[in-house]
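Heads up, one of the protein chains got dropped from this complex, but the rest are sitting where they should.
So that you can tell them apart, the chains are marked A, B and C in the order they are listed, and the count of residues begins at 1 in each.
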Amino acid sequence: MLAEVKGLNEECGVFGIWGHENPAQITYYGLHALQHRGQEGAGIITTDGRNLNGIKGEGLVNEVFDENKLKSLKGKAAIGHVRYATAGGGGVENVQPLLFRSTTGSLAVAHNGNIVNANHLKHHLERKGSIFQTTSDTEVLAHLMKQSGNGPMKERAKSALSILKGAFAYLVLTEDALFVALDPNGLRPLSIGQLGDAWVVASETCAFDIIGAEFVRSVEPGEFLIINDKGIQTDRYTPKAERAICALEYVYFSRPDSDIDGINIHSARKRLGKQLAKEVIVEADVVTGVPDSSISAAIGFSEESGIPYELGLIKNRYVGRTFIQPTQELRERGVKMKLSPVRSVVNGKRVVMVDDSIVRGTTSRRIVTMLKEAGAKEVHVVISSPPMKNPCFYGIDVSTDSELIASGNEIEEIRQLIGADSLTFLSEEGMKNAIGRPDDNETRGLCMACFTGNYPTEIYPDTVMPHEKELVH
Amino acid sequence: MLAEVKGLNEECGVFGIWGHENPAQITYYGLHALQHRGQEGAGIITTDGRNLNGIKGEGLVNEVFDENKLKSLKGKAAIGHVRYATAGGGGVENVQPLLFRSTTGSLAVAHNGNIVNANHLKHHLERKGSIFQTTSDTEVLAHLMKQSGNGPMKERAKSALSILKGAFAYLVLTEDALFVALDPNGLRPLSIGQLGDAWVVASETCAFDIIGAEFVRSVEPGEFLIINDKGIQTDRYTPKAERAICALEYVYFSRPDSDIDGINIHSARKRLGKQLAKEVIVEADVVTGVPDSSISAAIGFSEESGIPYELGLIKNRYVGRTFIQPTQELRERGVKMKLSPVRSVVNGKRVVMVDDSIVRGTTSRRIVTMLKEAGAKEVHVVISSPPMKNPCFYGIDVSTDSELIASGNEIEEIRQLIGADSLTFLSEEGMKNAIGRPDDNETRGLCMACFTGNYPTEIYPDTVMPHEKELVH
Amino acid sequence: MLAEVKGLNEECGVFGIWGHENPAQITYYGLHALQHRGQEGAGIITTDGRNLNGIKGEGLVNEVFDENKLKSLKGKAAIGHVRYATAGGGGVENVQPLLFRSTTGSLAVAHNGNIVNANHLKHHLERKGSIFQTTSDTEVLAHLMKQSGNGPMKERAKSALSILKGAFAYLVLTEDALFVALDPNGLRPLSIGQLGDAWVVASETCAFDIIGAEFVRSVEPGEFLIINDKGIQTDRYTPKAERAICALEYVYFSRPDSDIDGINIHSARKRLGKQLAKEVIVEADVVTGVPDSSISAAIGFSEESGIPYELGLIKNRYVGRTFIQPTQELRERGVKMKLSPVRSVVNGKRVVMVDDSIVRGTTSRRIVTMLKEAGAKEVHVVISSPPMKNPCFYGIDVSTDSELIASGNEIEEIRQLIGADSLTFLSEEGMKNAIGRPDDNETRGLCMACFTGNYPTEIYPDTVMPHEKELVH
Partner (left out) sequence: MLAEVKGLNEECGVFGIWGHENPAQITYYGLHALQHRGQEGAGIITTDGRNLNGIKGEGLVNEVFDENKLKSLKGKAAIGHVRYATAGGGGVENVQPLLFRSTTGSLAVAHNGNIVNANHLKHHLERKGSIFQTTSDTEVLAHLMKQSGNGPMKERAKSALSILKGAFAYLVLTEDALFVALDPNGLRPLSIGQLGDAWVVASETCAFDIIGAEFVRSVEPGEFLIINDKGIQTDRYTPKAERAICALEYVYFSRPDSDIDGINIHSARKRLGKQLAKEVIVEADVVTGVPDSSISAAIGFSEESGIPYELGLIKNRYVGRTFIQPTQELRERGVKMKLSPVRSVVNGKRVVMVDDSIVRGTTSRRIVTMLKEAGAKEVHVVISSPPMKNPCFYGIDVSTDSELIASGNEIEEIRQLIGADSLTFLSEEGMKNAIGRPDDNETRGLCMACFTGNYPTEIYPDTVMPHEKELVH
């Protein structure tokens, strides 16, 4: 279950708008819809054509901003960012968008992804005199642009982008334009929309629904967009591109009401559940999903298998970050906070528990135990993705093989470790078909590296993974 | 859709515990699980056998309390309360439990419900010299106990309770005992559980799951329990009693993982949805539920009808009370906050939209419009309860007939007003059967007064309804 | 040093206004000026002629209120209150003004002082059926008014007031009028002013300066004022009255810019310092005062003695209530927070340290030690009041003789205990003359009971002193 594993999180969501009289407010609503992509920090930077102004802070979007702050951010364009957890103190410097000032004009950058040659480039840039003030890859782009000569900003941006390897969705705001760029594999989702005369860009289409914008199209891998007062213009910083979007966006990260390349996430998850029901043979009384991300798959499983879907597990909606944790003593007495089993639903029943993935296995074991203590006769765990055996270098914070239970254990061993009566993972083919992307290449346009080990980009020996950045901090 | 209608809310949740070394902490977790029953105020009062001590405040449970505050509330027993909205300022006096001090001992009271003869009794008590400091009915019980002579506390409580008419679940804490009382119709839910050697009482069983307590049984209508260091003792303050629990607890108020009299709420809602599918003939492509309370019914409808369940509407999880509302101008441009339609799911589809009720109709019309703007070809509204035609006097804040769209309009008129392509309500019989309570009387143990007009208690001409109390304030 | 002794504090400040279009705002500013009289809670209740509305909370005036809250309190009249510390939790009920609701009209009460027969009256009232919800004496007045029949409010108030013994300055707000009453000895200060057409009442005249009101006169002992739309009317609830205002109001409690009966507090303190310089013979290099309350006396001492006044002790202005206390270890290393000695001023010097009083002696010892550690060659402590030997029953929270170092020790013993090179207290006659009130009775219109043991009122065997109320809580 991805959400429950500390550190397993994607990095961030981005939102941008050009040509609106309330750019900060619209960006605020957009970031709100993207809040699930990062809850630890948020920022908005606007431009009025002459200056860049911004506010950022640690916490949720509605903790960082209030009406007066939004009103103070005037202009005609904005970019915004929501950021996932940073460990320890001092994190506010890492909250994006980052703002780079210069006597000849300013630059704000918001970034979602992970640059695999960032460390390599940082060494190179530092030798040339660059100073880094954050631990994020985002600064690398700004320094590359600075170092790439005196040409027009647009050319410097393209030149800098062509050097980067890895996963990135970049929004760059200057006084004159909003640049948008996606990595050559389109590893991260990024969509374009229209709100009246204004152009909007967002990590997920749910940000368009909340503001009433119309979806126009996805940004293409390797594409470079220039949005300014003259409109939107497409360009490329590299001719090479092959779509390999992170499969976990469908399985776990994106909001169920978002679409990626025309495929609705909830519907994709239901198909993953249905496919799973086709691949597994299990006798059971009820199907239940681990909330929130596995509910859709559980409903699909139920529809296909005919085993009724019931609410066997519930997540406490009001559990916030300020929540007081039960003491060890109270915990031993059974006090549970985030997730509770529903005794009357599972007691005496054979339960199919649908989850989206198994990472370390600890959460799965806890939930299985919880269901058994609540009286479940049998617990059959079915996972709507294949076993996760390889680290991700593109922004998902599972960094070493040793953390992945499926990396060193056979399925039967995992079953025993988590205490389930049976355990089934979805097949790779089943996953590709259920998601059903239009691409006709071998991976169907998906990055499935964490399952297969086939990485769509070069991997550098000194790639710094997200969790390691914290150590530098 | 009950949740969306301002003012349509039940009054409160209660929790009590006797015989635990951390009564405030346990009550905190219990109130957390009951948070959906009231988000505007919370309080906890403990006793250490000699004094009563308490903390209360406006806001969510985890806004009112922190670790230090909980630690300061030492003792062996506690009662707690979560309270629904109070309009305007000065509300903190109304936050419960209320504490009444006396030179001979103190008294704390927490109450869920509405006393229909409260106004009548207040006039009487004031003539005898009582002074009221809040606008809540809760004070009435304390004054009646005070005025009923010098006998033992227990007898005075029973005598006072026998005078009250209406809906009430009362927890009364003294230095020596925790008294628990339920009205003669058991209009509000109230359950008893055990946590190790401690006894616990709560409005809903979900509060037992979060603390790891075992459910023992429901409190009986007219029952009066005394819990103290010697254990639990049952008694009655009235011989007359006939169960008539509010049907809306099953349909809307209670949490899906709670049980009432052995019936799981989620399962009851699924059966309401299935029953609805039996009663209606509709051709459609997708079924969707209005989140959160109608999801279970929508899944039931889908299972029975064979029309696939999809996520056509989504609720923004991070919308809190501090949320900045879009301006009129932004609203006109389509900025939506709480609820968004999922365009890719509903576009070009015939949609069955399952909701739990229609009160004023404004929310239903808004959602139907939203779905149509998102491309739905047809929207068929199906409601998992009968038309609501009569005001509630027992704590549900719909006060006048004129607010209820079903009170003055035929179903076809309502359909036109909300803009649906068809509209179906569940039958009264269908509702009773689907909930499936064990009672064999005509109402199957339910209060269905808001649908039928048959009130289980006397109604007084000067009954003050919850929304009117605010006016006095 | 009174301010430093936990628990030695007066109870509260009151402010009232009738006939202004912004009564809540004006009261807010007034309470602000009275903030030094109570920092633990604040409240304002307004009337618009039909209803009473209020807001109150724990904390400083500007923590409890903001612009929106003040705007929500509309009307033409208001009363407000600032309250001193309440120990432990649950204190918000005790924050005043208290609001008593009735089907025939409401009543708000704000009170400064201590009723010595409160416990006696409470027993009596409880026997007649009254219920108390707070531990404050303020409720007693409301219950007495309720029990005193059906006559006009004004008559019931007078009748109730005539039964009370002790110290009280009462503001009572109804929909029609603002009643103002002072105890027969005028133990607490209370002044009347005018702000345009509006009448204002306040514990201290500094509240008039902040709002630009003109001082009119002091309220007389035993006086009862009725302020309403017709103007101000004076009356008496008792013919017996003899002024005996708390001498500590001059010495310590009141703000230096306030006047009491035409005598400016700063000037009175300077005269106390001058008188002290006349009564003591000391050879010294510098005079320093313990901030803030003893600065004026120190300047007076310096003027009279010719020894230069220097800043030997400084109070950290930014130390708020949220301040992190140094750990034991850090404290041992010398970390000081509230008060620091100024080494360069005192090093190698013979220092006269002027303070307003010695209660337990612990603070005096700490300051003397601090000065010596900073290099002071000699520390001569001079106190601008006589030795405090007797408890106060009128609202100053020193409750038992045993807490008063001067109660069981001779001056020489105290000198040794606090480690001073010499110790001098002001004489009783010196104090009376320096304050210089116009009254020609023996006490010159002062209550000096804590010095002399001569109490101006009866004392009841069961008088509850402020600190004991907390225990009941």
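Quick note on the criterion: a contact is a pair of C-beta atoms (placed from the backbone, for glycine too) under 8 Å apart; a residue touches a chain by one contact, two chains touch by 3 or more.
Please read these numbers as outputs of a predicted model, since none were measured by experiment.
Although one chain is omitted from the display, it touches the following shown chains in the full assembly: A, C. Only one of C:G54, C:G113, C:P341 or C:G361 touches the chain withheld from this view, namely C:P341. Per the touch definition above, the residue from C:Q35, C:S72 or C:T452 contacting the chain not shown is C:Q35.
In the complete assembly, the contact with the undisplayed chain comes from A:L99, out of A:L99, A:A241 or A:L330.
Here one chain is not drawn; of C:E223, C:E310 or C:D356, the residue touching it is C:E310. Mapped onto subunit C, the footprint of the missing chain covers residues 22, 25-26, 28-29, 32-33, 35-36, 60-63, 65-67, 70, 195-196, 206, 209-213, 215, 255-257, 259, 262-264, 266-267, 270, 292, 296, 299, 302-303, 308-311, 314, 316-320, 322-324, 326-327, 329-330, 333-337, 340-345. Along subunit A, the points of touch with the absent chain fall at residues 45, 51, 53-57, 69, 72-73, 88-90, 92-93, 98-104, 119, 122-123, 126, 128-135, 142-143, 146-147, 472-473.
To be clear about the criterion, only the chains that are shown with their structure count from here on.
For the self-contact between subunit A and subunit B, the two sides draw on mostly identical residue numbers; the shared fraction is above half. The rotation relating subunit B to subunit C, fitted on Cα atoms, amounts to 180°, rounded to the nearest 5. Averaged C-alpha coordinates give centres for subunit B and subunit C that are 46 Å from one another. The distance from the centre of subunit A to the centre of subunit B, each centre being the mean of the chain's C-alpha atoms, comes to 37 Å.
Residues of subunit A in contact with at least two other chains: none.
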